[in-house]
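The complex appears here without one of its protein chains, the remainder shown in place.
We call the chains A and B, going by the order they appear; numbering starts again at 1 in every chain.
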Amino acid sequence: MSTAAPLRRSLVTPTTLVLVALVVIAFCFLLQRFLFGLGAVANINPGYPWGIWVVVDVIIGTAFGCGGFAMALLVYIFNRGQYHPLMRPALLSGLFGYTLGGFAVIFDLGRYWQAYNLLLPWHAQLNSVMFEVALCVMAYVVVLWIEFSPAFLERWGFAAIKRVLDRWMFVIVALGVLLPTMHQSSLGSMLLVMEYRLSPLWFTLWLPALFVISALAMGYAVVMFEATVVSKTFSLPSEHALISKMSIVVGWITVAWLVLRFGDLFARNALPLAFIGSISVFLFWVENAMFLAAALVFITPAGRASQRASFLGAVALLAGGSLYRLDAYLIGYQPLNNWSYFPSVPELMVSIGVVALEVLLYLIFIKTLPVLHGDAARR
Amino acid sequence: MDATCNPDIDFEACLGPNPDEPVFGGLTRRQMLQFCAGIAATMGLSATAGVRMAEAATAPARPPVIWLHGQECTGCTESLLRSYHPTLEAILLDVISLDYHDTLCIGAGKQALDYKHAMMEKNKGKYVLVTEGGTPMKDGGIYCKVGGKTQVELIREAAEGAAAVIAIGSCAAWGGIQSADPNPTGAVGTHEVIPGKLVINIPGCPPSPYNFLSTVLYLLTFGRPPELDQQNRPKFAYGRLIHENCERRPHFDAGRFALEFGDEGHRQGFCLYKIGCKGPETYANCPSIGFGDVGFGSWPVGTGHPCFGCTEKETGFRKPLHALSTVKTLTPPTAFPQVDAAKGQGISTGAAAAVGVVGGLVVGAGAMLLKQMGDGKKSAPDETKERV
Partner (left out) sequence: MTEVDRRDFLRGAGFATAAAAVPIEASAAIARPPKQISPQAVGMLYDSTLCIGCKACVAACKEANKMPAEVPATLTGWNENTWDSAEDLSGRTLNVIKVYRNGTAEQKDHEINGFAFVKRHCLHCVDPSCVSVCPVGAMQKDAATGIVSYDPDVCIGCRYCVYGCPFGVPQFDFSSALGKIAKCEFCRHLQKDGKIPACCDVCPTGASLFGPVKELEREIERRTAAAPGTPYQFPRGKIGENRPPNAATIPTYVKGVYGEHEAGGTQVRYLAGVPFPKLGLPTVGRQSPASLSEGMQHTIYQWLIAPLVAFVGFAFLARRNLALHHDDDAPPSKEG
């Protein structure tokens, strides 16, 4: 069985330089944010207290970080060892999705210097869904770093520590499956308090289930997407064989999501709303169409066999899942007192910068640490 | 003076010959034109109208005025006497021929009354009747008699031959102080004594003299009364609530009120609504023109006392001085947040551009990747150049 190794490619390339530039721009705006306040940089307002920093960088960002969760479930819980080569890259994307999601929380918080209050037991407000999400995510970030640590330990030869870790890794893995299940579903539960402000097309008691199922599906989609992109851009052997075997699982998970969603809409008699013309209704259909397209690709043998179709299917699933979250939190959401919102340029540049940082760090890590597998990696 | 010239454009041209010679009982042409231009401005008329008024005022044939007093304090006459630019006596005696005035006429007793009757006969159908004071109607009107006749009879008699009737002061307009509860004499305004005839009301206690003077001059110049409201009050003076023109309105709008006489707010000149100002339900032009020609703020609220609504029948002498008034504003001020105002930033060009650029790059990169992918089952490494 081939082992993992760093990708021997140059760190400084045109792409990484562009990414660095984007990150620097984002940091300039973040400096402005910290010096002059959120209002100086972002367009969030009384009607829209949460903008793209919360919804895209944190909520969608952590969903993109569910690669580790999805693969751990498949490889270690359902014992499909053949997918093991995809484990480390999945953990890596999970690592960055969550760590940078956490970083985005810090710069979005209005009183970030008091964030430690979340960890003080006498301030814990146990009824709050967000409290559970915050603690779960913090714990999961730690778990991810530990789960990923073998890559560091191998590279830098800490064999003894690695042995100890190996003994207790099963606890870490179990947490790595439990914690995302908890907080990704809670990201859906967070919307339950919005019962009078959320369109019935998105508001349902099944929100926790819909969020965690779509997060899981997005986790697989991210793994498929990144594996394909990396193998194409670095001219590495394709992982398509593994991906296409895995995608049948993804296909049926996506079908289950669609059945739950539309079944619930039908049972609540909310479907007629989906035929009233408006931007939010249009986006409702787009998000469902994306899920449907992905499902169709992955449950059909022809779709699974085609690299192109599989790639597009993964993209569609990621787009659908992201749009679902964007719609639930920002578009299906009905502000009071006629406020409207569109992110400002600095706000957008910060979000773009965070994504750029994620991609940049991913590239640096796969080039400096043993993440990718295959002999070609050592070329 | 040339009735068609415009003093705003060429004042001198409108003056006529010898503008600085005293001609009108001590007044010069210049002073007369200035006075009438001022009156025209008060009424919201053009400067040309002022010239016409000056002409009418100085025309040789001046209509006589019979001025009757009923239940009154003579305050309205006093108010008129305090018009200082120019001295009013000159105007009144030369603009209109004040043939009979209880207070101002020199004669007294039977002699004065006979003169009045003679003038009324001589100028039948041409004189202006001015009434000051209320008219008691109870018990046959015996509570106010002049020369043995009740005021009711006197007004009806005088109104028969009058070309126009003007009721000056709240007492003549709607009954005034004597009509306050329980109104033991049955005091009413002039228009209730002579219901068939148009009575122009100039309420106030007292009204500004210029409200009366302007109306009279307008009447003389144009031969008809100025635009009147439903209570036959000239709109130029009684068309707006005091609340709409009050100089303390910004304090009302900002919630700054005097709570007691002499407190900090009172000293700062805050709104007097909370100590009973009836400005919000009273129609008059007091804040605009003041009284006594002594400058800005020469009216009750300006001096620190709440308005008591002297022009309004439902308010003056009826509502307690310090009771809150009903705010009758027709429309709230425009600088008021609306329940449904749209707020927040829409899409800016920059943001749209940023989204467009990023979206384009992502789609482009995706398209490039897709090109390298096959539809088949082969998974051999591609021989493409390294890009990243």
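Keep this in mind: contacts are C-beta pairs under 8 Å (C-beta built on N, C-alpha and C of every residue); 3 or more make two chains touch, one makes a residue touch a chain.
Computed from a predicted model, the values in this text were never measured in an experiment.
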item: Among the chains presented, those that the missing one touches; value: A, B
item: Candidates A:L7, A:L22 or A:L38 - the one touching the absent chain; value: A:L38
item: Residue ranges of chain A at the interface with the undisplayed chain; value: 1, 3-4, 34-40, 42, 44-50, 75-77, 79, 81, 84, 88, 109-112, 114-115, 117-118, 123-125, 127-132, 134, 150, 154, 159, 163, 166, 169-171, 173-175, 177-178, 181-182, 185-186, 189-190, 192-197, 199-200, 203-205, 208, 268-270, 273, 276, 278-280, 330-331, 334-338, 340-343, 370
item: Where the unshown chain meets chain B, residue by residue; value: 250, 252-257, 273-274, 280, 323-324, 326-327, 330-332, 335-341, 343-344, 347
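Here is the rule we use: only the chains that are shown with their structure count from here on.
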item: Whole-Å gap between the CA centroids of chain A and chain B; value: 70
item: Contact footprint of chain A on chain B as seen in their complex; value: 339-348, 350-351, 354-355, 358, 366, 369-370, 372-377, 379-388
item: Complex contacts: residues of chain A adjacent to chain B; value: 9, 13, 15-16, 43, 45-48, 228-229, 231-238, 240-241, 305-309, 311-312, 315, 337-345, 347-349, 352, 363, 376
